[in-house]
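Right, one structure below, let's go through it.
All protein chains but one are shown at their positions in the complex.
Lettered A and B in written order, each chain numbered from 1.
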Amino acid sequence: MISRKRYATPFIVWIIAGTLIPLLSIAYYGFTARDGGFTFANITAMFQHDHMQALGLSLLLAFISTLVCLILAFPMAMILKDSKYGKQGFMIFVFILPMWMNFLLRTMAWQVLLERQGVINTLITMVGLPRQELMNTPGAIVLGMVYDFLPFMILPIYNTVSKIDNHLIEAAYDLGASRKKVYTSVILPLSVPGIVSGITMVFIPALTTFVISNMLGGGKINLIGNIIEQEFTVNSNWYLGSGLSLVMMLFIIVSMLFLRKFDKTGGESLI
Amino acid sequence: MNELIRLENITKSFDENVVLNGIDLTVGENEFVTLLGPSGCGKTTTLRIIGGFEQPDSGIVYFDGQDITTLPANQRNINTVFQNYALFPHMNVGENIAFGLRVSGKSDAYIKDKIKYALKLVNLKGYENRRIDQLSGGQQQRIAMARAIVNEPKVLLLDEPLGALDLKLRQEMQYELVRLKKELGITFIYVTHDQEEALTMSDKVVVMNEGYIQQEGTPEEIYDEPINAFVADFIGDSNILSGKMVDERVVEINGIQFPCIDGTEQGFPPKKRVDVVIRPEDIEIRPYGKGLFNGTIISKLFIGVHYEMLVQSEDGKIEWLLQNYDQHDVGAKIGMYVRPENIQIMHKPKSEAESAMEIDL
Partner (left out) sequence: MKRLGKIYILIIMLFLYLPILTLMVLSFNEAKSMAVFTRFSLHWYAELFQSKLMLGAIVNTFSIAILAALIATIVGTMAVLGIDAMKPRTENVLLAANNIPMLNADIVTGIALMLFFLMIGVPRGYCTILFSHATFCIPYVILSVRPRLNKNTDKLYEAALDLGASEKYAFRKIVLPELWPGISSGFLLSFTMSVDDFIITYFTRGAGINTISTLIYSEVKIGIRPSLFALSTIIFVVALVTLIIVNYKQNKADKMAA
């Protein structure tokens, strides 16, 4: 009774103007040739060697980063659940704080550390070892991704794990389950929603980034995000950029559908 | 008794679901009326229509002779004690109670007095500045009462107000409600699915099911003379059996003939098929062979004051529920007797709709 349908009008207009029409315009440009005719060329351009290589590398690096984040985050979430720090909010605070820091600056920090004249190399040469080429490697990009996105994995997993009733765990032990069994058949299944939204929040930005690869890859390593970005900002070929974006969106949608199969709650732990 | 509220042929459906099927109901001034029924029977919808929170699809609501069908809730001289209380969580006790008075622009001094008076009335003196989440369930219930009654409504609507309380508190609050009602001298319309609450407090009980009023009457009438199997089953434990009139004032159940007090005059001529209700406490135990019929005790439970027993008839077709103060052993063969006035004869349901009501809830 508080509600009136017409209150939603600005929102509906906004969704149409800000989300739906812009997405449709990607689709329009993606299927349009430079001369204005219909074409599949912008889509099939993904099969060009450079593009395939970039896409393959993006998928690989995003997968590795997500996996590393997951492996680091899950024990962290469990420790937070068991310790008193979690409840006081202090530890949560510790993981939220980096998220408030501009991620360009955070990525830059690694540039400072990994640079040829940077902190790590200075330390290495101080103990008499030769300089290492740390920057501009896929490893540096993975490191940057893990560093930037780790909090986005920890928080959703902690959110679901902390809500698991300790009685359930006690009940499992009471029924004779081993420690391993308790993890595999009680804790893990119950933390799936958090894991799924953590993976979503890490994998998609990692797959589509062009900033981290630009800053830590020195422009030498191209991810699919870099290719698309250059089509728009350098080559001004919106048609090709849109076509490639459509293919990338397809990958995002497929990976989300895949993840959704595991998470029946529909991403409630996102916030 | 003067009529205060009258519902005339109220119907209401939500989407395709018919919730009220033509309700006619009169509530007198200063009456305690209880709408009783299982969940989904339409009792809460009826209350919300009286309160002004729902509009009926058809029918008229009269209040003091005026048609108030379309009058919004905030203009009715009726207040509600909501299920789960609906106390405003961001206001303290005093502010909650003052809400209605502030809306109607009463002076601060008046409001202060009223809060004091109301808190005293519900036995929570000095609770003005407590926060709502500091109160127990029972205290919240009392504050919800206080908030409603300070506005001096002519009618208080209570929507399962005791539903969230534990058994002991619920029984205490029943006395409390009756006392309040006496002190205030206003009309209470009470909704519950608890037959005990309905029987102990009400002047009039209205039994509802599937959007129909099944029976209306004093608690005694409802209990002693249920009009059909649904009412009999809903009000207390009963033996509800299929029978047939075999003679004037004689009904046959499972081949045994019982003298009763209903005949052609009451609409039960010989050969008519009927439903029969016998309350478990009305079956008297006699020595074997000395009653109207015999059976074997197959189970026994001690439930406080009396024993509850299941007795199987000799042909094994019927299990009788008995309540008795005396103890008898399981396996014992006994005789049983029922006084004619304790046999309640009822009409069989006529239509499919009505037989649907029989479904055990």
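Heads up, the rule we're going with is that a contact is a pair of C-beta atoms (placed from the backbone, for glycine too) under 8 Å apart; a residue touches a chain by one contact, two chains touch by 3 or more.
Quick caveat: nothing in here was measured; it's all calculated off a predicted structure.
Q: For the chain left off this view, which of B:82, B:288 or B:337 is in contact with it?
A: Hidden-chain contact among the options goes to B:82.
Q: Using the document's definition of touch, tell me which of A:65, A:159 or A:242 contacts the absent chain.
A: Touching the chain that is not displayed is residue A:242.
Q: For subunit B, enumerate the residues touching the unshown chain of the complex.
A: Residues of subunit B in contact with the hidden chain: 51-53, 72-75, 78-80, 82, 84, 86-90, 99-100, 103-104, 133, 147-148, 151.
Q: On subunit A, what residues meet the omitted chain?
A: 1-12, 14-15, 17-23, 25-26, 29, 72, 75-76, 79, 82-83, 85, 88-89, 91, 93-106, 108-113, 115, 117-119, 121-122, 147, 150-151, 200, 204-205, 207-211, 214-215, 225, 228-229, 232, 238, 241-242, 245, 248-249, 252, 256, 270-271
Definition applied: only the chains that are shown with their structure count from here on.
Q: I'd like to verify one number: the distance from the centre of subunit A to the centre of subunit B, where each centre is the average of its C-alpha atoms, in whole angstrom.
A: It comes to 59 Å between the two C-alpha centres.
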